[in-house]
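Let me give you the structure first, and then I'll get to my questions.
For this depiction, one protein chain was excluded, whereas all remaining protein chains were kept in their positions.
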Amino acid sequence: MPLDNVVFWVFAPLSVATAIGMIVVRNAVHAALFLVVNFFTIAVMYLLLDAPFLFAVQIVVYAGAIMVLFLFVIMLLGVDRGDAPGERLFGQRATAAILAVAIVAEMATAIRAGIGFATRAPEGFDEANQGGNPAALADVLFRDYFFPFEVTSILLIVAAVAAMVLALRRSKAITQQEIEAHAGDDLEAYAMTPPGGPETMRERAR
Amino acid sequence: MRTPIAYFLLLSAILFALGSASVLLRRNALRIFMGVELQLNAVNLSLVAFSRLHLELDGQVLAFFSMVVAAAEVVVGLAIIVAVFRRTGTTDVDRADVLRG
Partner (left out) sequence: MIDLIGLAIAIPLLAAGVNMLAGVRLGRYAGWFATAAMVASFAVVLGALLDLLSMPAAERSHVVAAAEWIRAGAATVSIDLRVDPLSITMAMVVTGVGSLIHLYAIGYMEHDPRPGRFFGYMNLFCAFMLALVLANDFLLLYLGWEGVGLCSYLLIGFWSDRPEAARAAKKAFITTRVGDVMLLLGLFVVWTHFGSFDFDTVLGGEGTLPEIATGTATAISLLMLGGAVGKSAQLPLHVWLPDAMAGPTPVSALIHAATMVTAGVYLVVRTHVLFEISEVALTVVAVVGLAGALYAGFASLGQYDMKRALAYSTMSQLGFMFLAAGLGYYAIAMSLLVAHAFYKALLFLTSGNVMHGLHDEIDVRRLGGLRRDMPLTAALFAGGALALSGLPPFSGFFTKDTILELASHDGDVYAYVLGSLGALVSAWYVARLFFTAFIGDRRYEGRAHEASPVMQAPLVVLAIGALFAGLVLAATPEGRLATFLEPVLGPIVEGHAGPSTGVLVAISVVVTLLGIGIAWRLYRPSQVERWVSFPEREPGMAGVLGHAFYLDDLYAWIVSAVGLRGAAALEWFDRTVVDGVVNGVGRLAVWAAGLAPIWQSGKVRRYALSFLAGGVALLVFAVVRV
């Protein structure tokens, strides 16, 4: 039996299982951990698809940075307790289920009409991967996609700045008391300027 | 590789559907966000699969960009969630219905 088949048929169900697990568990930290495992499985998929660079980047960026960030926030805010049971919105569950099934069905139909279920990956990928996958990728990236590359770098800077601005607060730590003091606030108040008025926003930025 | 590309695509679809379910059915903002990440990953997977099918690297480059943007998005999104949490003490998105008509 070919190796890639075995690998696929081991990791694909694992991927689905961890995704399901992420949805159903009550504890948010557990859910995040399930997602981490899911990312790992996807990384393996990349490997199967002859994209070793993305395999590495997936693990480093997604599992290593993004999910860590998630876990930071979850534990910082202490919201691992999970939602109250029961769905408050009428028909949400049913519709969501229907839509999910619809998506999969559509994809299957599209595949059937398009490439067909039997098509295997064609052979000539090594030519595209001249000089190793990273080098080939860099070639495409810095030539054909140079402009988007620069734009994404700007995007990252903006995101960093935005995060700093949003997270700025008066110089006290979040305490449980403060949380409880604001527990009843409506989000309307947050729709306006932050407490203290626009001046404080500018002050903080200085 | 002997696995048909179609199976990768189907896997991608299933993961996308599951990600959507998490977005729609969870009230905790962070759980929703995790669902969004799952959706993004599913799409990345299908991009790479198509790249393999068409013997071009453009799909991989696109997946790469997608990851970059996803990272930036996570940063900002979590900052927002934190700020909102500080204000209201909750991450329940159903509580944020001020724009109700």
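Should a chain be cited, it is by its letter among A and B, assigned in written order, with residues numbered from 1 in that chain.
We adopt the following convention: contacts are C-beta pairs under 8 Å (C-beta built on N, C-alpha and C of every residue); 3 or more make two chains touch, one makes a residue touch a chain.
Treat the numbers as computed from the prediction; the structure is a model and nothing was measured.
K.L.:
Which listed residue (B:S20, B:N41, B:Q60 or B:T90) would be found touching the missing chain in the intact complex?
P.N.:
Residue touching the absent chain, from the options given: B:S20.
K.L.:
Out of A:V10, A:V60, A:L76 or A:A110, which is the one that touches the chain we can't see?
P.N.:
A:A110
K.L.:
Which of these, B:I14, B:L40, B:A79 or B:A96, touches the one chain of the complex that we don't see?
P.N.:
B:A96
K.L.:
Residues on chain A that touch the omitted chain in the whole complex?
P.N.:
Residues of chain A in touch with the missing chain: 89, 92, 95-96, 99, 102-103, 106, 109-110, 113.
K.L.:
Pick out the residues on chain B that sit against the missing chain.
P.N.:
20, 23-25, 27, 32, 93-94, 96-101
Rule of thumb we're sticking to: only the chains that are shown with their structure count from here on.
K.L.:
Roughly how many whole angstrom separate the Cα centroids of chain A and chain B?
P.N.:
It comes to 5 Å between the two C-alpha centres.
K.L.:
For the complex, give me every residue of chain A touching chain B.
P.N.:
It is residues 2, 4-5, 8, 12, 15-16, 19-20, 22-23, 28, 31-32, 35, 38-39, 42, 45-46, 48-51, 53-54, 57-58, 61-62, 65-66, 69-70, 73-74, 76-77, 79, 82-84, 87-89, 92-93, 95-97, 99-101, 103-104, 106-108, 111, 115-122, 124-125, 127-129, 136-137, 140-141, 144-145, 148-149, 152, 155-156, 158-160, 162-163, 166-167, 169, 174, 178-180, 182-191 of chain A that touch chain B.
K.L.:
Which positions of chain B touch chain A when the two form their complex?
P.N.:
Going through chain B, the ones touching chain A are 1-22, 24-28, 30-31, 33-35, 37-38, 41, 44-45, 48-49, 51-53, 55-58, 60-61, 63-65, 67-76, 78-92, 94-96, 98.
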